[in-house]
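Excluded from the complex is one protein chain; the other protein chains are retained at their positions.
The block that comes next holds chain A.
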Amino acid sequence: MPQPPHVDRAPTVTPLRVVIGLCLLAPFVAMLWVGSYARVDPAFIGIPFFYWYQMAWVLLSTALTATAYRLWQRDQRARGARTGGGRR
């Protein structure tokens, strides 16, 4: 995922931002690799694997996006403190 470039002096790519990027990238890898889940077994309460696995990914991707959101807030706070003000 491209990271938004910034005008302030802090480095654009930081470990925190790499983690944010990975959180956002993971669902793409998981969902576009259809071969990894295109099967019927094991079923869950009678629902074939293909369906419940993707629905489980709805929850997983939500958790990942929420993590990215929290980390992004932390990133912005750190940056705001550094540049003396920031945008919150």
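Basically, contacts are C-beta pairs under 8 Å (C-beta built on N, C-alpha and C of every residue); 3 or more make two chains touch, one makes a residue touch a chain; residues count from 1.
Just so it is clear, contacts and distances are computed from a predicted model.
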Practice task
Tell me the UniProt name of the left-out chain, picking from "Sodium:solute symporter family protein", "STAS domain-containing protein", "Protein-methionine-sulfoxide reductase catalytic subunit MsrP" or "Sugar ABC transporter substrate-binding protein".
Solution key: "Sodium:solute symporter family protein"
Handout entry: Interface with the undisplayed chain - residues on chain A
Key = 1-2, 4-7, 23-25, 27-28, 31-35, 38-40, 43, 45-51, 54-55, 57-59, 61-62, 64-66, 68-69, 72, 87-88
